[in-house]
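The complex appears here without one of its protein chains, the remainder shown in place.
On to subunit A.
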Amino acid sequence: MKFNWKPYILTLIVLLILFPFVYMVLLSLASEWRFPDLLPSYFGLRNWLKIIGSETGLLHSFLISVSISLSVATVSTLSGFFISRSVSYHPKKRVLTLLTYFPYILAPVVFAACLSYFFLRMGLFGNATGVIVAQFMITFPYALIFFSSFWNQRTKNLEDLVATLGGNQLQTFFKMLFPIAKGMLLICFFQTFLISWFEYGLTSIIGVGKVQTLTIKVFLFIKEANFYYGALSCCLLIFPPVVLLYLNKRYVFNKLV
C-alpha cells in the first residue's frame, strides 16, 4: 500500500502558519527570557495586567486605535456608498472615477508630507481628528471604487421602479438599497477598518508622535527592542481584525455564497 504523505504535509504547513501567532502569544506572557535559557524566567499575565494598569499606555493606544478605525470605517463606508452613486450616475463618470485613484499614485508617507502644510494651517496636526481626516483621504476613494460596481443599470432600474410604485428617496434607500447592499456595506466597513487599523505612514506624519495608535506603538517597542511588549501589542493589533473577520465570515460571506 502506498504511504500517504498528504495529511502530514498539511499538518506541517498548518503548524508553520500558526507558529508565529502562538509564539507571539507566548512571548507576550513571558519576560526576562535570555539566551541560553530554554524557558523564560517569568511566564504569566504580568505584561497583560500592566496594560490594564495603563503603565505602558497600551490600553490607551488600543482605545485610540479602535476609535479612529471605527470613525474612519463608518464615515468612509457611508459617504462612499452615497457619493459613489452620484459618481456612477454622473455623465462624466469616467473622469471622476479616474480621479478617485489619485491618492494611490503616491505612497501614503509622501502623500501625508504633501498635505502636512494644510493640516498644520487647519490645526489638525498632532491630534486624532487630523489622523481620522488623513486616513479618510485614503479609505474614501477605496470605498468609492468598491461601490462603483453596485451602481449599475439594474440598480438604477430598481430605483426607478420604487419611484413608480410611489416610493420617495428615503424609502428607496431604507427599503431597497440598504438591504440589497447590506453584504457589500459590511465588507467595505471591514476593509476600511483594516486599512485604518494597520495604517502607519500617514498616522506617524500627521499624528507627529502625539497620536499613538497601536501600529505606532508596535514600531516604538520594536525600536526599543522590547519584544515582550511588542508581542503583546501585536496581539492587541490582531485581536479586533480577527473578531471582525469571524463576524464577516459568520454573518456576511456565508449568506452571500
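General observations
We take it that a residue touches a chain if its C-beta (ideal position, glycine included) is under 8 Å from a C-beta of that chain, and two chains touch if they have at least 3 such contacts; residues count from 1.
As a convention for this text, contacts and distances are computed from a predicted model.
Chosen from "ATP synthase subunit b", "Electron transfer flavoprotein subunit alpha", "ABC transporter ATP-binding protein" or "Long-chain acyl-CoA synthetase", the protein name that UniProt gives for the omitted chain reads "ABC transporter ATP-binding protein".
Checked against the full complex, the one of A:G167, A:G201 or A:P241 touching the unshown chain is A:G167. Within the full complex, the residue among A:K2, A:R121 or A:R154 touching the omitted chain is A:R154.
By the touch criterion stated above, the residues of subunit A touching the omitted chain are 154, 157-158, 160-168, 171, 175-176, 179-180, 182.
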